[in-house]
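A selection of the complex's chains, in situ.
The letters A and B name the chains in turn, as written, and every chain counts its residues from 1.
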């Protein structure tokens, strides 16, 4: 009943998953770790009761006692870890992005289709957040009618000046909004535009904020504000405007404090504070599914489609024009 | 169609009513003013197009062109102004309190009953506030069932240290909560207790805060927190707890600001900010009723009953015991 997990990539996010698998979640243990930085892998292994350190992902995946593989290495290394894990028939949790090119995503999809059952869950954790789930349930419940628009707001207090590039506002940040737009509206993106207002002076030369408009294939519109240096906190908002109603994510603060002329609630400081429970739920569901031999949740197809929208959005941000999103046909494996 | 008003008492509140009658409200004009301080009366008259200054309230009330009388003098002078105005059959607006003793209140009631129609409206302005009206409408609408409890919170940012006494927390401040409790629950108070927690150190020797529990004759309970040095603002809250639901006054701020880790709305600074529109509505309804020859709204009976509860509450605060509120029989004139 305990799923033995091998972890590939022991950077910040990998370490956090190791902590989660070791200290928080039932039914799993970390038995193997690997990282391009062997010292870092050893340090991570030392935080577990009995994980072994492997030289590379291939040998880790091949190890008999590794029953499921969690990939938290950097994006360019994902494909090389996913393909052998698929061949080995081991359930995979892969942090976003699935891969860094659409071609690599398609190869992964081809390989998973060849296996004949879903083995890959991609790390779009908002789908496991209680608030987004309630929003989705409201839409599906039908009381507000068919959704016509989704407005998403994604604000970070700050991003690291030396590491964060203008493209990352799309490829690292907005990908989450692309995912929830597709998921909430149950549809694919047809075209995308990205508009660039005057820059936030706090971010220097960074293209920030941006405003994207996605035309869904069924005709709904999804709009996204991304602001990554807004200072006041990590603020994730979303509203569905439908034929006979609307539904909005509520503030998530627990206490209202009245002081000095205001009543005030807390805005989360960062994604950890806002989504920690969603990360737990995401991995818990993966472990449960892995114990049963398969996976659910965001699929390789989602990873591919989001990459396609993200690529189109980057082109759209450069040209100012609407860019079509070309998608291959979705294999039946990914039918809901 | 224009009601010509005489104003007795031109202190702060009297001046504010003169401004309202002169600059804000349709259908009225101030034609006469008087004050124990004649210079102050002259200054007030100078803010109107053509008000005359009278030596005393008797001559003002007797003046032919004074069609309605607004009394904003201090409490001990109210009876002496009300009785001749009643005799003259002129509609009266009297600021709270109606009078400073229950005996005086009863003499006023007797005189109004002798006239045979309502001529007195007492200045309990919360009944004209849009939020309290919506609360009352919710209760009367019946959707939440019969009310069982009312919890009222009355907080002032601060009170003047040299003028405000411990008794005023009841007789000046809590009287508004007594009024709305009676009005919302459509009932009289049977007994009242006043509990005194540890004092707010900001208020020095002032008995502050206090917590009152009123047992209504029909069995409902009304509780009141009065805090008069809470610093952060003027905060008026109220909740009805009923058989199958509850209804609560909402925050009244217009804008939520997100900054520095919080989302925040404004708490009103003082009673002017919170209730300015209610004061306008109160006097507008009085003018409209006066133009038609009578009055509506809080009556002399309300003024008397509130005085009786206030007196009982002061005794209760001293003894710590429950004190019964003795009321005479209500004349039919005051049936709703």
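Just so we're on the same page, a contact is a pair of C-beta atoms (placed from the backbone, for glycine too) under 8 Å apart; a residue touches a chain by one contact, two chains touch by 3 or more.
Here the structure is a predicted model, which means the values were calculated and not measured.
The complete homomeric complex described by this structure file contains 4 copies, of which 2 appear in the displayed model.
Methods note: only the chains that are shown with their structure count from here on.
Computed centre separation for the pair chain A/chain B is 58 angstrom, with centres defined by C-alpha atoms. Listed in rising order, the residues of chain B touching chain A in the complex are 231-233, 235, 251, 253, 258-267, 269.
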